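Missing here: one protein chain of the complex. Every other protein chain is in place.
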Amino acid sequence: MMDSATIDLLVAEATLLSPRLRRVRLLAADGSRLPPAAPGAHITLMLPGGSGARPLRNSYTLVVADPERGYELIVRRAERSRGGSHHIHDRLAPGDVITASVPHNLFALHSQARKHLLIGGGIGVTPLLSFVTRLRETGARFELHQIASPAETGVFAQLLAARAGERIHIHAGRRDFDSAALLAAQPLGTHVYTCGPAALMDDVIAAATALGWPSSHVHREDFGAAGGEPFMLRLARSGIEIAVADDQTMLEAIEAAGVDTPSLCRGGACGVCLVPVREGTPEHRDHFLSAAERDAGCLVMPCVSRSSSALLVLDI
Amino acid sequence: MSNRPRYAPLALFSNARAHLLVSDRADLPAAGFAPGCTAADFAERWLVVMQPRVLPRPFDAAGEQRFRSASHLLAALGHRLAAETMGLRLYALGSEQFVWDVARVAHAAGMGAEEMHLFACGRPERRVWCVHCRTINPGVTTTLVACAGCGAMLGVRDHFSRTHNTWMGVQCDAEVPGEVPAIADLPA
Partner (left out) sequence: MATRFKPDETFRDDFRYANSPAAILRFPFPFGEDVYMYGVNIEPHTRAGSSGAFAVAFDVDEHYVAECAERAQALALEPGRCQVLDHMREAEWDTLELIMESLAADYPDLFVLDRHGDDWTWTNRPLGLHQAFRFGDATTLPHPPFEYIVRQAQGDFTLQDQRDGTLYIDGGITTTPADWTLAFDIGMTFHQWHGPVPLAHQAGVFDRALQYLMRVRYGHPARRLNWTMTINPRLDTSPENYPLWGPDRASLTADTIATRLFLRVELQSFFRLPRSNALLFGIRTYLASLDELTRVPKWGRRLHRVMRDLHPDIAEYKGLTRYRDLLVAYLAQFDDGAPTAPGIAPDIAALPD
């Protein structure tokens, strides 16, 4: 368990729910139990990039995360994509094996909520589906509003049919949905969770804020900014040049180049990996440097931080 | 060496639908309000007048309501919050014990720290929880107190539990019985 960073998953089933929605069920490739996960968790799949390109890493919500019956994802075929959703729709088949990260959760239910208000748009319904399962089990108060394009209301009605009731509402399009009226009517102690197109989430958050909801009670799905723009790194003393890719940390890139540099927590907190900067502009993501030190730009923590400039030169 | 709560004088939250100010006093000290802010700025004010004949209307959104005691006010507050909608801000001004009793009622209703503002005033007085026997010793104004439950001479530590609304008391002469530090008034 301590070493489990990735799992190999076997595609057990892949079915189309609609022309643009595909449901995939995954089991452990070696037949073992899968790690459980909290509602709102996601996994990151390593998918083949098109023709010789680097593999893609795409994250998908776990609609279901049962250690024995498997993981269930629902993937929308994106019009513009690097190829991840296209691969899942067009090429993925039962029997395929994919490598995935263990589950991670950046969108969890709040333990002190007296009521949970769930607002989803399109494929953003997936984490909300995982919420509904848990909330029904615990008998918590909740309400779900799904905004679907008029063409897809039937699909979502069917998807939500098993969990339907007075608490589930499907709206055909944004115009059918009055977020302000809904938010204004919520009892004290309600938490709102929204996931979907940015415009929907921004609208819900703006409306809630205007009505006096505190930020602690407003939650939006966010897969997190783990990677960033690729950049060139030069180690001044050895002259070694390293290309830091968008999905690896600076520290990982340095280590992959065979260079030894101290590190401890690998999470931006302890300061052990701190290195001096000779040229370029660091993009700080740590929790160690003071505001003044960040502005001065003479130090950087490679375990989490990156570069805003195309080239960053370190004095190591 | 402390987790002592720090209190800032009250000012109206921006971006709120409604404001309710509650106090365990009848007179609200000016020091409880930030510069430019007065009690009149709060649309609803609940006060305690310590007499049994008043009849408050806790669901009326009009000016001042008077309660018979802090307990009377807190009971009504629970019912009021249960009937409220999102967007309310709650302000508590009074003794330290009172403001954290208000916070307890508010948390039970699902309110978070961003929706309330507490200001403790009046003479420093602590409820001290004897860690040895779990007796709560109320109204402590000094750094030492003999526990009313087990008799231990307790040093009042600067460690406060918002959940229990008590300060921690630990025997001050456990290592050398009788070697008791000098007693002092609690810091303001």
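Note that the chains take the letters A and B in the order they are written out, and that residue 1 is the start of every chain.
Assume contacts are C-beta pairs under 8 Å (C-beta built on N, C-alpha and C of every residue); 3 or more make two chains touch, one makes a residue touch a chain.
Because the structure is a prediction, the values reported are computed rather than measured.
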Per the definition of touch given earlier, which of B:C37, B:A82, B:A108 or B:V170 contacts the omitted chain? B:V170
With the missing chain put back, one of A:P187, A:G271 or A:G297 would touch it. Which one? A:G271
Touching residues on chain B - with respect to the absent chain: 1-4, 112-113, 129, 131-132, 134, 152, 157-164, 168, 170-171, 174-177
Hidden partner chain, residues of chain A it touches: 1-5, 33, 35-38, 40-41, 68, 102-105, 108, 110-112, 216, 264-271, 287-288
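Note that in this section only the chains that are shown with their structure count from here on.
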Averaged-CA centre spacing for the pair chain B and chain A, given as whole angstrom: 41
Which residues of chain B touch chain A in their complex? 15-18, 81-82, 84-89, 107, 109-115
Interfacial residue positions of chain A with respect to chain B in the complex: 112-115, 183-190, 208-217
